[in-house]
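The complex is shown incomplete by one protein chain, all other protein chains being positioned as in the whole.
Chain lettering (A and B) follows the sequence in which the chains are written, and residue indices restart at 1 in each chain.
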Amino acid sequence: MQMRRLTDRLDGLAFGGDYNPEQWDEEVWKEDDELMRRSRVNLATVGVFSWALLEPEEGRYDFGWLDAHLDRLHANGVAVDLATPTASPPPWFTLAHPDAMPVSPEGTRLTHGSRDTYCLAAPAYRRAARRIADALAARYGDHPALALWHVHNEYATLCWCEHTAAAFRVWLRARHGSLDTLNEAWGTAFWSQRYTAWEQIQPPRATQWHKNPGQALDFRRFWSDEALAAYREQRDAIRAHSDLPVTTNLMLPGYQNLDLWAFGREVDLVSVDHYPAAPGVDAAADTAFGADRARSFGGGAPWLLMEQGTNTVYGGDRVLGKEPGDIARHSLGHIARGSEGALFFQWRQSRAGAEQWHSAIVPHSGPDSRVFREVTALGENVSRLGELAGSTVRAEVAVLHDADAWWALEVDGLPSKELDYHATLRRAHRALWDAGVTVDFAHPEHDLSRYRLVLAPALFLLSDAAATNLNRFVADGGTLLVQHYSGAVDERLHARLGGYPAAPLREALGIRVEEYRPLGRDEEIVLSDGSGATVWSESLRTEGAETLAAYTGGMLAGSPALTRRGFGAGSGWYLSTRLDDAGYAALVARLLDEAGVSEGFPGLPSGVEAVTRHAEDGRRWHVLINHRADAVPLPEPAHDLLTGGRVDRLEPGGRAVLRAH
Amino acid sequence: MQMRRLTDRLDGLAFGGDYNPEQWDEEVWKEDDELMRRSRVNLATVGVFSWALLEPEEGRYDFGWLDAHLDRLHANGVAVDLATPTASPPPWFTLAHPDAMPVSPEGTRLTHGSRDTYCLAAPAYRRAARRIADALAARYGDHPALALWHVHNEYATLCWCEHTAAAFRVWLRARHGSLDTLNEAWGTAFWSQRYTAWEQIQPPRATQWHKNPGQALDFRRFWSDEALAAYREQRDAIRAHSDLPVTTNLMLPGYQNLDLWAFGREVDLVSVDHYPAAPGVDAAADTAFGADRARSFGGGAPWLLMEQGTNTVYGGDRVLGKEPGDIARHSLGHIARGSEGALFFQWRQSRAGAEQWHSAIVPHSGPDSRVFREVTALGENVSRLGELAGSTVRAEVAVLHDADAWWALEVDGLPSKELDYHATLRRAHRALWDAGVTVDFAHPEHDLSRYRLVLAPALFLLSDAAATNLNRFVADGGTLLVQHYSGAVDERLHARLGGYPAAPLREALGIRVEEYRPLGRDEEIVLSDGSGATVWSESLRTEGAETLAAYTGGMLAGSPALTRRGFGAGSGWYLSTRLDDAGYAALVARLLDEAGVSEGFPGLPSGVEAVTRHAEDGRRWHVLINHRADAVPLPEPAHDLLTGGRVDRLEPGGRAVLRAH
Partner (left out) sequence: MQMRRLTDRLDGLAFGGDYNPEQWDEEVWKEDDELMRRSRVNLATVGVFSWALLEPEEGRYDFGWLDAHLDRLHANGVAVDLATPTASPPPWFTLAHPDAMPVSPEGTRLTHGSRDTYCLAAPAYRRAARRIADALAARYGDHPALALWHVHNEYATLCWCEHTAAAFRVWLRARHGSLDTLNEAWGTAFWSQRYTAWEQIQPPRATQWHKNPGQALDFRRFWSDEALAAYREQRDAIRAHSDLPVTTNLMLPGYQNLDLWAFGREVDLVSVDHYPAAPGVDAAADTAFGADRARSFGGGAPWLLMEQGTNTVYGGDRVLGKEPGDIARHSLGHIARGSEGALFFQWRQSRAGAEQWHSAIVPHSGPDSRVFREVTALGENVSRLGELAGSTVRAEVAVLHDADAWWALEVDGLPSKELDYHATLRRAHRALWDAGVTVDFAHPEHDLSRYRLVLAPALFLLSDAAATNLNRFVADGGTLLVQHYSGAVDERLHARLGGYPAAPLREALGIRVEEYRPLGRDEEIVLSDGSGATVWSESLRTEGAETLAAYTGGMLAGSPALTRRGFGAGSGWYLSTRLDDAGYAALVARLLDEAGVSEGFPGLPSGVEAVTRHAEDGRRWHVLINHRADAVPLPEPAHDLLTGGRVDRLEPGGRAVLRAH
C-alpha cells in the first residue's frame, strides 16, 4: 500500500486546527463554514474527544452526526484529520470496567470527570480502543474528506495498578530473561531487595524511603513501550482500511513519558503540539526547540505542527497572552524548521468545559477580534507557501537526546535535585539558536557523521555503544562537547567505575572525573577565564587533554574545569560545571568556530532567525523572522512568498520567505 | 409562635461567650460564677462539644450534669445560648456508623480524633443529629435560663463518599431535570464526558487532569444546600419545642462552603465568629468587613458576634496576640455595625485538647491578668449600651457578593491563579472603610435602589437576572463600578460570547472586552493617569463609554483601562485591571463624590471610625473608634455611654458611644 502524502492531498501546506462541532449548533456550523473559507482553513482535526457520542453505549456506534460533519467539511473544501477518541473514555466505560481506571502509586484509583481516565495496560481499555479505531477506519477509510489519521491524543498517563504490574512483569521477563539478570541490573543486593519470584515484582508503588532506581528506570522504559504498543494496535487497525498517513500528536518534553525516537519510527508523520512557557523572544526560541525536536524524531522528514494556541503562553500559575504577530511568527518558526503547515487547538473557543479559557482561532469575542484577524492574514500567507511542501532542513550541529538519560536523571538518590534534563538540553539549544545556527537533535547511538559539532549536555546515562559511537565521531573529525556528570552510569544505571565517564569516551576526552562536587544553592564560583559557574563542579584529572579553564577556589583551585583534547581528526571538549550564560555563549562560539559550522544566511545581524528548507531537487527557501526591535535591511531586495511582493527589509517582528538562488 | 428577641430576654446587649464547664471541676465552677458576675457576663454558650457526655451511648441520654449547669448559670443571672452538639460526634458514633465518616476526593476515609468527623449527607448522621436536637429542645425548651438556640458549629465540611454521591444526584435531578440539560450545562461534549445514566455521575473525585468546572460548581452549590437542609432539620426540631430564636454560627469567608445569603434567610438571628488575620489597624478593618457581612446576610437586621478571641490574631503559621485595647475596639467595631453584643470563644482557656492555646476570657494565668481585666472593663462598658438593642445600620454603598461567583472563580482551568474572590472583596471593602464610609454587602440580584454606589469587584459569574438588575440600578441613577473579568460567564459557567461582560451589562457600561490578558508575576504596568496596576489587563473597546485612563505599553498602549458611561440617570464605570492601593483609593474617592455619598459623622479626621446605629423610633447613636496614634478632639463635648461621663476628645485607640441629636 503506497502511503499518500498529506500535502499532496491538501495541495499545499496544512492550515487549520482541532474542530469540535459537537459543542455547537447548526447556526454556528454555518458560520464556521464561512469563517473557515475566509481564513483559508484546509485541514480540521475532528473527533478527538467524541467517544461518548460515537459509542453512546458499549458496542453501539452512532456515526450519523459525524458523517454529516465530514460531508459538510468536504463540501466546504476542508480536509479532515480524523482522530480516534481513545484519550477520553466516556463515563459508561468507568462503570463497565472499573478495573481499567488508573491507580496512583499510593493506591488511589482515579475516576472519570476529566480526560485520560484509563490504564493503558488494562485489557478492557485496549480492546475498547482497538475496536473503536477499527470501526472508525472501516467507516471513513474511503471518505473523500480524509487526509490524515490521528491516533489518540498526547499519550501521557502512567498507572500503578495490577494490570500494570502484570504487563510490567511480562516486559521485564523479555528484557532481562532471568530473575538473576534483573537482580543484578537493579542492584537488589543492596537493601535486601533480591527477588526470588516474578510475582514479587511490582510497579514502584509507595514505599518507605528511596525507591530502587533500576526499577524506576525500567518502569519508565516499560511505560513508553506500552504506550507505543497501544499506538501500534490502533495504527494497524486503521491501516487495514486506509492508505492515509497515521500519526499521534506528541507533546512538550516532560509531559509525556515517551521515548520519542521510538515513536518517530512508528508514525507515518511526526506531529507535535507546542505551547511556549514564556513570552517574547523566549517563546520564539522555545518554538525552535520544539520544532527541531519534532523534525529530528522523524529522522529529518517533513512533520506537522498539530496544535498551538493563538493566544496561549503557559506562565506557571497563569496563562499569558501572545503578542501581536506571534501567531504568524510562531507558525513560521515551525514551518521554517520543516512543519508541513500550522494547526491550532482549537477552531472555536469552547463555551464550557475544562478548557473553556484555552485560546482558539475564533475566540469567545467572535470573529471581530484581533486574534481571528491575525489568523486570517496568516492563512493567506500560508496558502502561498505550497511550494515548500516536502522540503527539509539540514543541520551541521546536533544536540544529543536520549530518553534513558532523561529518566535516569529523575530517579531517587541523586546528589542534586538541580539536574534538570530538559532544562539542560534547552539551554544548549538556546545558545546555538542565539548564535543563529540550525540544530538537529540526535540519539547518542545514531550515525553522527553528518554533523560537524555535537553537544552532549546531559548524557548522565551513557551506553557502551554510545560511548563507542562518540569516540568514533571525534576520531573521524567531529567536535564534541560533553558536559558535567555525563557518562556516570551505564544502561543498567550502574555507576561507571574507575572515574567517570566511560573508558572509551575517556579516550576521546582525555580526562577522568574522580569526584563530583555539587555547589551550594546560590553558590557561584569563578573560573580562571573569568566566567562564572553554578550548580556543579568536579574534581578531574587530564589524561591527554589540555586545560582551557581551571577552578580558582576551594579544594579544586587550579584543577581543570574546561578541557579539550585533540583526538584523531577531531576534538573532544569536556565542561565539568554549569557556565553562566555569557561564558556558555562564548564556549559555543568557540566550538562553532573550531568545527567550521557555516552560516545559513550571511549578512543578517543577530536577532534575525534564518532557516533554510531544501527540496530534493535542489530548490531552497530561506525563512526569515526578525526578533529585533528595529528594522533590518536585507542584503538585497527579494520576492517574498508570504505577500507575493518585493521586500527589501524586515520590519521589527517582520518575516519573509525568500526563494534562494 | 411569636419569636422572643434575644436582647429583650437579656435586658440589654449580650456579653459572654462559650462556656465548657465539663472540662473543669466544682471548685472552678464556683470561681466561674464569681468571675462572671465580676465581668458582667449575661450570656453563655453551652454544649457545643458535649455530645459524648449528653449521649454516652447510642440512644441513651444523660442530661443531669447539664441540668445542674443551666440551673447554676440561671441562678447566677447568666442566660444560656444552648448548642446542639452535632459538630462533633463521639467516638462510639464512628464504630457504629463507619459509613458516616467523611471521605476525601482521593478516597481516604477520615476518622474521629478531631471534630467534625461526619458526612453531612450520611443518613445515620442526619438521623442522629435530628434526634439529639429534638431531645435537647424537648428537655430545655422551657428552661428559664434559655435565651437562644445554637445549632451545630461552623458548618464547614465536605465529603466525596457514596452517600454524598447519592445526595448529589438527587440534587442534580432537581436542578437540571434531565441528563440532557445537565450535559449541556456542564459542557460534557468536551473531553467526551457525556452522561447517559444518573448513576454515572459522581462527586468530583480524584481524576487525571482538570476537573469539569460545571460539575465542580454544582458540587459546591449542592453542599451549601445540603448543609442548609441539615441546619433546617435541627431548627425545625427545636421550634417544635421552643419559641426562642435559633441560629448557627457562621465563619470567616472561605472557611465555610456556604451561600450565606441562603443561611441568612433561614436563621432567626445571624451570628458569626470573627478572628482577624493581621494585627493593628488591619484587624480593625477586618472586623468591619466581618461585621458588615454579618449584618448584610441577615438583611440588615440586628445580628450577634458569637465568637471572637481575646488575644488571638491568626498570622498564618503563628497566632499573634492582640494589642491592649483591642478587646474593646474589636467588640465595639462589631456593635457599631449592628451586633447585639460581644461574645468570646471561650470563657476559660482549656487546659488540654486541640485548642488549649486558643485565647479566652480567663487565660491560663487566671483572672489576675491583663486579658481578664480588659474584658471586665469592657463588660461594664457594654452593660451601659442596652439602649442600642434592636437598632440598625444604614449604608449608601454596597459591595456585591455572590457565592456562585466565588465558587466559579475556584474551578480548574482559569487563566490565572491570582484571582482570589474574597481578597478582591476585602480590598474593595477596605478602600471604602479607609474612606470612612459605611458599607453593606448585597447580592447582585437584590433590590439595590437604596444605594447610591455599588461596587462589583469580582462578578466573574454574572447571571442574566443580575445583569438586568445592575443595568436597572444604573439607569435609575446609581453609580456602578464593575471590575475586571466580571460577567465572563453565566450561571451555568458558560462563557458569555461576543465579548464580555453580558449584553445588558454592556449597555450600562458601554464597553466590550475582547481579550483578557493576565499580567506576569511581579509585572507592574502604569496607566495614563499615572496609577500602577498588576495581575490582569484586558483588551477592550468603548461602545459609548468615555476612557478615563488608558494602558500605556505593549499591545494595549492607548487602549481603555478605566471607563465611565453615563447611562440613564446614573453612570457605569469599568476597571479592567487591578489598580495599586493609591490609584484604587483615588478611584473610590471619585466614585463616592460622583454618587454623592454623605459623611456619617462630619468633622473627624481620617483614621477615626464612625458608624451610626438607628433605632426605629428615630434615635441614633454614633460609635467612634480612634485608630490614630494621636488624640482627636470631638467637634463638641458629648455624653459617652461607655463611661457614663462627658468626653471631648478621643485618646489614641480610644472609643466613645454618643447619642446623636
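Quick notes on this one:
Assume a contact is a pair of C-beta atoms (placed from the backbone, for glycine too) under 8 Å apart; a residue touches a chain by one contact, two chains touch by 3 or more.
What you see is a predicted model; the values in this text were computed from it and never measured.
Check A:G47, A:P89 or A:P204 against the missing chain and you find that the one touching it is A:P204. Checked against the full complex, the candidates B:T108, B:T181, B:S449 or B:S606 give a single residue touching the omitted chain, namely B:T108.
Interface note for the absent chain: among A:A189, A:A465, A:A569 or A:A582, the touching residue is A:A189.
Listed residues A:S383, A:S539 or A:T552: the one in touch with the omitted chain is A:S539.
Residues of chain A that touch the chain left out of the display are 106-107, 185-197, 199-202, 204-215, 412-418, 492-500, 512-518, 520-521, 539, 554-555. Chain B residues in contact with the hidden partner, per the touch definition given at the top, are 20, 22-23, 49-53, 56-57, 85, 88-92, 94-95, 102, 104, 106, 108-117, 157, 279, 311, 315-321, 323-324, 349-358, 363-366, 369-371.
Note that only the chains that are shown with their structure count from here on.
Averaged C-alpha coordinates give centres for chain A and chain B that are 49 Å from one another.
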